[in-house]
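Here is the structure we will look at, set down as structure tokens.
One chain of protein is taken out of this complex; the other chains stay put.
Chain naming follows the written order as A and B, and within any one chain the residues start at number 1.
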């Protein structure tokens, strides 16, 4: 809780200090978008805090859903709609599910576990608070007068993103597919090795082998398909896993 | 909208994730915290991209493209990470980070030359390590 308090005070001080600096758009007369951003941001931050502090492991995953969903809303507020949907699809849809699977497969206890935090907690808290203070100070000091003009056409519409991605970022995009392939192979290798050794085949390896037939499809799909299909490829892969 | 709002939120989220990485014992919770940190970076990228796409005439939307890449990489990372955690859990029976201390030295050798029991402990530790990596 001290972290939240510190963050709140930091936030408050920054608000106070930057009011005088912002001339055209004062911090004391926020727009509606800003109010919405602030509120969602608080929810997101609170959910993140609970995620890293709760003693119930499954609850942590669920609070992570809240935090990631809140971030998706923030993306929407920043007019980056495509990113927002990708965020929802991949993070909320697959990553958290994957994490929950992981918790179950490692026989994580349901309910409160007293030893969720390690003995490193106070060092971690110190480092995190100091880092937060430094970052907030630097960021506020640098950008207190910077204004984002959210009017006009959406900067992150699917059309704009797709054009940019396939006009300027094709090569990295393809390289990334290789990375994904490598990750896929890596996951399979890690699982199969364990299977070959242990007498009882673990569930993880079964899931990996089960998903393997769909891999070529999911890889080929974005190359063959149109601009709308490529965003789903990572999601499909993650979902398959 | 002030750029400071997303930037500060991003910084706070990042440090929250940092705290989680450093303080959590369960490896999967650590992975969750890593996701938080990555998302904080994503928020930064998006916010700055939106700002720059308005401020500059021509833009490559590099921020949003990088965000997408980051999301992809994060997905791959979480897959590999979970596979490793599961493998460790299967071999060691635990996924607690602070119990995986094979890189630490064995019991303290006080004498100038290693005596018998210490040597045995060391070899036992090495055997354990070999088993873990197998």
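Brief remarks follow.
Following the convention adopted for this analysis, contacts are C-beta pairs under 8 Å (C-beta built on N, C-alpha and C of every residue); 3 or more make two chains touch, one makes a residue touch a chain.
The rule we apply is simple: contacts and distances are computed from a predicted model.
Taking the options "Aspartate carbamoyltransferase", "Sugar ABC transporter permease", "NADH-quinone oxidoreductase subunit L" or "Anti-sigma K factor RskA C-terminal domain-containing protein" in turn, only "NADH-quinone oxidoreductase subunit L" matches the UniProt protein name of the chain that is not displayed. Annotation: of A:79, A:118 or A:161, A:118 touches the absent chain (contact as defined above). Only one of B:21, B:46, B:68 or B:82 touches the absent chain when the whole complex is considered: B:21.
Considering the whole complex, the residue from A:33, A:131 or A:181 that touches the absent chain is A:131. Of the residues in subunit B, those that touch the hidden partner chain are 18, 21-23, 97-98, 100-105, 108. Residues of subunit A that touch the chain left out of view are 118, 120, 123-124, 126-127, 130-131, 134, 138.
Following the convention adopted for this analysis, only the chains that are shown with their structure count from here on.
Remark: subunit A residues 3, 7, 11, 14, 18, 22, 25, 27, 31, 33-34, 37-38, 41, 44-45, 48-49, 51-52, 57, 60-61, 64, 67-68, 71, 74-75, 77-80, 82-83, 86-87, 90-91, 94-95, 98-99, 101-103, 105-108, 115-121, 123-125, 127-129, 131-132, 135-136, 139-140, 143-144, 146-150, 152, 155-156, 160-161, 164-165, 168-169, 172-173, 176, 179-180, 183-184, 186-187, 190-191, 193-194, 197-198, 202, 204, 208, 231, 234-235, 237-238, 241 touch subunit B in the complex. Looking at the complex, you find that subunit B touches subunit A at residues 1-9, 11-29, 31-33, 35-36, 39, 42-43, 46-47, 49-51, 53-54, 60-62, 64-65, 67-69, 71-80, 82-87, 89-91, 95-98, 134.
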